[in-house]
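Take a look at this one; I'll ask things after.
For this view, one protein chain was removed and the others were kept in their places.
Up next, chain A:
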Amino acid sequence: MLLTINNLQASIDGMDILKGINLNVNAGEVHAIMGPNGSGKSTLASVLAGREEYEVTGGEVLFNGKDLLELAPEERAREGLFLAFQYPVEIPGVSTTNFLKTAVNQVREHRGLEPLDAVSFLRLMKEKMQLVEMSQALLNRSLNEGFSGGEKKRNEIFQMAMLEPQLAILDETDSGLDIDALRIVASGVNKLKGKDNAVIVVTHYQRLLDYIVPDFVHVLYKGRIVKSGTKELAMELEEKGYDWIKAEVEAGA
């Protein structure tokens, strides 16, 4: 098992957001997490990535058998967990190239590999750029600064390609993308998918799932996974919206 989440609970500023999440992800699988706005999807992604503002109040997470919650955010990243941010951050004056060179080499060091020299690094960049149709010019600019929404999201997937994570969590990578950008991003993700890694796709539209086909679909609502199924569940949500799920939950409660 690549990722095991048992009864995970988390709060922010004393407010409970995640109220007992259970999820198992095997290598080679694609999971989709859907749910209405404010249900806790980004919170789950942030807690897994180690964002300090969120307090974990219960439960456990195992990543490759290791206690994930014990690790610092950078250690989680080096262990192979990647988060494509819903709102990628801008860092003025730091080019994506320079940023990634630092990142790739710190990750490599953790994995016991030699740092890449400039030539090999550029070669690797060239290769990965093609996956998401990134241009060199964009990579030489300050990280995400003045990038369009689509460029930012493509840059996230490009970074994922460079870092070769075992588990990638894509938080609303589809939001704000036009259909062409969506296709580029999705095909990038599909090319990176393999039997040794897994992807968790967070979205509240099923549109993206036409391109990245999930093995499992989970519905997150009010901090709990209230329904799980296969890709047919996503279709059903697309057709009927979330109200019936909400109704089911209220009835059950």
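Going forward, a contact is a pair of C-beta atoms (placed from the backbone, for glycine too) under 8 Å apart; a residue touches a chain by one contact, two chains touch by 3 or more; residues count from 1.
Here, contacts and distances are computed from a predicted model.
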{"item": "Per UniProt, the name of the complex member that is left out, chosen from \"Ion-translocating oxidoreductase complex subunit B\", \"Spermidine/putrescine transport system permease protein\", \"Polysulphide reductase, NrfD\" or \"FeS cluster assembly protein sufB\"", "value": "\"FeS cluster assembly protein sufB\""}
{"item": "Touch criterion as defined above, residue of A:44, A:61 or A:77 at the omitted chain", "value": "A:77"}
{"item": "Selected residue (touches chain absent from view) among A:10, A:49 or A:132", "value": "A:49"}
{"item": "Residues in chain A touching the chain absent from view", "value": "49-53, 72-74, 76-78, 82-83, 85, 88-94, 98-100, 102-103, 106-107, 110, 142-143, 159, 163"}
